[in-house]
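Left out: one protein chain. Kept in place: all the others.
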Amino acid sequence: MRNLLRHHLFWPVAALVALLVANTVASPSFLAITVRDGHLFGAPIDILRMTAPLLLVALGMTLVIATRGIDLSVGAVVAVSGAVALSYIASSSDPESPVTVLTAIALALVLCLLLGVWNGFLVSVLGIQPIIATLILMTAGRGVAMLITGGMITTVNSAPFKVLGSGFWLGLPVAAVIAFGVFAVVAFVVRRTALGMLLEATGINPAASRLSGVRSKTLTWTVYAAAGLFAGLAGLLISADTMAADANNAGLFIELDAILAVVIGGTALSGGKFNLSGTLVGALVIATLERTVTVVGISPLVTPLFMALVVIAVTLLQSPRMRARLAAATRGPATTTTPPEPQSAARPDSTEVKAR
Amino acid sequence: MTTSAPARASRALKIPTRLDRRYLPVVGTFVVLALMLVVGGSRYDNFVSPAVISNLFINNAHLIVLAVGMTFVILTGGIDLSVGSVLALSTVVTAALLQAGWPPAVVIPLGVGAGTVIGLAHGVMVHYFQVQPFVATLAGMFFARGLCFVIAPESIAIDNASFVSLASWVQIFGGWRMSSGVLIALIVVGIGFLVLHFTRFGRTVYAVGGGEQSALLMGLPVARTKVLAYVVSGTCAGLGGLLFAMYSRSGYSLTGVAMELDAIAAVVIGGTLLTGGTGFVLGSVLGVLVLGLIQTIITFEGTLSSWWTKIVIGVLLLIFVALQRVLSLRRT
Amino acid sequence: MTQQTPSPVVEMTGISVEFPPVKALDGVDLRLRPGEIHALMGENGAGKSTLIKALTGIHSPTAGTILVDGVERRFTGPADARTHGVSTVYQEVNLCENLTVAENIMLGAEPRLLGGLHWQAMRRQAATHLQRMGLSIDPASSLGSHSLAVQQLVAICRATVGDCKVLILDEPTSSLDTDEVAHLFTVMRALRDDGVAILFVSHFLDQVYDISDRMTVLRNGRLVNEFVTADLPAAELVQHMIGRSMDVLEAAEDVAEHVSRPADGTPLLQVVGVGRKGSVQPFDLDLYQGEVVGLAGLLGSGRTELARLLTGADRADAGQTRLAGTPVRLRTPRAAMDLGIAYTSEDRKGEGVVDGLTVRENIVLGLQARRGWMRPLPRKQVDELVASYIQQLGIRPADPEALLRNLSGGNQQKVLLARWLATAPRLLVLDEPTRGIDVGAKAEIQKLVADLAADGMSVVFISAELEEVLRISHRIAVMRDRRKVAEIDGGEATMDQVVDLIAGGGAA
Partner (left out) sequence: SDAGTAEPGGSGENAGADDGVITLGFSQVGAESGWRAANTKSIQDTLTEDNGFELKFSDAQQKQENQIQAIRSYITQGVDVIAFSPVVETGWDAVLQEAKSAGIPVILTDRAVDSSDDTLYESFIGSDFVKEGEMAGEWVVEQYDGEGYQAVELQGTTGAAPAIDRKEGFASAIEGSDVEIIDSQTGNFTRAEGKTVMEGFLNKHDDIDLVFAHNDDMGLGAIEAIEAAGMKPGEDIKIVTIDAVKDGMQALVDGKINYIVECNPLLGPDLAEVAQKVVAGEEVEKRIVVKDEAFDQAAAEEALPTREY
């Protein structure tokens, strides 16, 4: 019990479970999964599909945050990606052909990769602060997306493209398979190679890393490029979901959701140690939260209040102070007379200094 | 300034007699701002006129106040994402209470105080619970916005006579105009400047941003300072809401969406580092003027479609940041 | 010196501090009397800094009592301690680099004018304090623009401002050279004579013997005993500290004799006219394989800058570098590393430790960076490597998974050294590698350097401790005013000779 409580994913997972319970109470069949035409259906499957784009964006965001950066432009990149792909499909003579669709996807992904490279250039070469560097693309990117679609919502009918949004593979939604697959691959690469450690070193102490021979600039650059690419992929999933490219609203505020997912997952925004499994849980929490609002039937007027309270609850429970309290409480009175100093490995800047 | 010429003068660091490096980003901002005015003036008629410059201040008075508050928080190494929502909350509270017939003398402190209270909550979360500022204030942002909806989803007009007369007070000097909002904003800037540079609290704000742990080991009151910085920012957001309510004579729950980004951008453009510890309030004011000027240029251009507007804002921002960067790199 | 023993101003008894599972302090006592300089001695990781932090309220002891002026107290933090007259300079310089020197000194006790800060008075007062420390820097300059040594002195200035009954200095001299130390000691003696109790931590035995009246020795978090300095011979002290006899140290004494001059041939690194505007005047330097070249000079003489130019940490704007005869360009640390050149910065906190990573990760960081991210070192190899360095350098705790920030200062330094040794460079540039390292470990490091050189590695060795430089260098390059002024043979050089050169013919 004690170890469980101490685990860094305890509270995020607890939040997820609590939300699922709340949903099940409001709608008893919530967790039911049915099989229809060999596909799985049901709210949990919906949630997996809803999580997919957010998970991709949060994945890129985690890596960027590890290097002490932040990427505000992902929402705009999502919009650009959808706009490019759908405009290409819409303007092609044969929207139903897989070749067209693959070309559209490749086009969108390459462009988004370039947008990421652009961000990386501003941050790592010109040395502009990440928040401002990516604010530029956040503003202009949506303009570009609107330019591509002429401000209208571009709609297409293309079965191969629709597969991305509502297709199934091995009974699971294709979008979820793609996102969770990419996530697993990246997590594997990052943790099985030295990439993760080098990223963390760059985030914790850039000067020391540079002197240790870490190619910090290249790494930083790569990470922004990756964030762009993943956002592009997310953009494709989002536009395939409704088969429409909405330059104004696609991916709106997804950067905030992604950052929130990263933070709920226990990665500090100050860079350094990151936690991809936490990000996964964080993304699931946020997607479930969105669903909860509808299922539990919270009035739109208080929805933001409700979101705020959940976020505050999760973050407060995760805070070192609360952890220490709870740890002390679960440890029981018998062991020591004076409560030992809380060890807060979770906060990089606070271990040496006790704030009382 | 030292009293006697020391024997070890040869080892003393040679202080450059030129401008202090710390002021470079601000000077960079100023130079580029001036350049923009010159370029704008040569492109459009009437661009560099007292009326346009006065309007620049009148239209951005609330943002100036937000930026001053944001500067405090960013200097401590934090960030406050809630200011846009808190501003909206303040406008809604003000408008709703005035509509309910409360006197302005009671309503105004309540509107501003709402911001103070939320700021205090942020400070407590950030310092005592060690919630990351981004998250704490993001929660605050949802919270304030939610509260707005609960109080009044629809926009409320303000027609309280004394409030309106306060709001429409204008002083005219030739072509120049100064509204009550601008006057308040300038006073806030002045206070912000004095507090940051001439009080222990102000210097501790810088110290905390320079290194929280160091500041703590130096025996400075880190806790109080950090909490107070968020209180300042919240109060400024509340005051910004008051100014916006005066400016628009209404309260509306959807006001100021994404305005926190404008405030942050202004502060950063003004040369403050997001990592904390370096920056100036006056820089932030320049930052606000830059953003305002970009908007003015867009209006004067008069032919941009919606998307080109966004793209041009992005490009101007880029040119600005790049130029500023080049200027400050050159000199160092 | 005080004859009778006045009652202690600080009395700590039975102090225990735990960082589960580590018991950093176990029932330690410490008594500080007014008007005495009390040395706190012990190996790296013995618990000296922890004891100090327990006193000032940064760590809360799990057991024990603290009496200050006879009243039992648990301070809530440095601020609280300071208001009760306990001023501390912690081991790592903890000041705000973004503020001015004057602010760093005066904040908290700042002069006021009309309720606001009185900047002019603040600068004036700061200047006076600086002068006492022998520093003539501009109080209005920002602290970050000064070297670590100056920052150290500024930190000490800060501690002496205001009403202080107890002054605690945790390794204040580790980055100072003889002159500065002499100044500091003058100030310390003056304070002592005013009745201040001073707690002093240093790994320099001669300094300790020079200044302290009494000492408390810790070993492995336990109290060994309290001694009167004059009654305790150095050899015995070392034995108390490290639990071994002086043999190790004696081994170090002969280091210089063990190594032989390398065979002639093309130098491994040949530097011609390399310099950088505003940093170091163009200099020439040849480094042969298997040779240890020491850099000697005063604070700010440009040793660090020279080292940085040699290793690509800073980019030279003039001159040529040849490695084994072929011209090379050292534009980045990475480029230098690829050529087998490694650099350990003197700024442990800023440019050395990656404090959020573990000991293991910190040790392999350099090697891994050099291999590239795609070729991760096999875990087994990593573990062996790390285990061998932990053992070889005596890193404590010997736990590869400990976070670096939880290590004592000296142990962090050892980890950094291991990082560079692991990359097996051809040329190793060590800037103050022994700073903050205890006597035993220091001797081991010196021996290690000698062994490495014997195996063919070239080493550039910078240390504030001239003795150390003399002992292990084959050749000594002397720096003065950011210029290389002389080069002398290490075997023949004498202390006086080098001191003369450093000071510019005794003109300093």
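Going in written order, the chains are labelled A, B and C, and every chain counts its residues from 1.
Throughout what follows, a residue touches a chain if its C-beta (ideal position, glycine included) is under 8 Å from a C-beta of that chain, and two chains touch if they have at least 3 such contacts.
Since the model is a prediction, treat every value here as computed from it, not as a measurement.
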- Note on the structure: Touch list for the missing chain, restricted to displayed chains, reads A, B
- Note on the structure: The one of A:L16, A:L164, A:M197 or A:I238 in touch with the missing chain is A:I238
- Query: Of B:L183, B:V257 or B:L273, which sits in contact with the chain we cannot see?
  - Reply: B:V257
- Touching residues (missing chain, whole complex) on chain B: 46, 49-52, 55, 58-60, 62-63, 95, 148-149, 153-159, 167-168, 170, 172, 175, 177, 244, 247-255, 257, 259, 292, 295-296, 298-300, 302-307, 309-310
- Item | Positions on chain A where the hidden chain makes contact | 23, 26-27, 30, 36, 41-43, 46, 50, 146, 150-153, 155, 166, 238, 241-244, 246, 248-250, 252, 290-291, 293-295, 297-298, 300-301, 303
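Here is the rule we go by: only the chains that are shown with their structure count from here on.
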- Out of A-B and B-C, which chain pair has the most contact pairs? A-B
- Item | chain B-chain C separation of Cα centroids, rounded to whole Å | 43
- Taking each chain's centre as its mean C-alpha position, how far apart are chain A and chain B in Å? 30
- Message: Residues of chain C that contact two or more other chains, please.
- Response: 58, 77
- Message: Residues touching two or more other chains, restricted to chain B: which are they?
- Response: 213, 216-217
- Item | Complex contacts: residues of chain C adjacent to chain A | 18-20, 57-60, 62-63, 76-77, 313, 332-334, 337-338, 343, 345, 350-357, 361, 365-366, 368-377, 403, 405-406, 419, 423
- Query: Inside the complex, what are the residues of chain A that reach chain B?
  - Reply: 72, 122, 126-129, 131-133, 135-137, 139-147, 151, 247, 256, 259-260, 263, 268-270, 300-309, 311-312, 315-316, 319-322, 344, 347, 349-350, 352-353, 355
- Note on the structure: Contacts from chain C onto chain B in the complex sit at residues 58, 77-79, 81-82, 88, 90, 94-99, 103-104, 107-108, 110, 116-117, 119-120, 123-124, 127-128, 131, 134, 136-142, 145-146, 158, 298-300, 481, 508
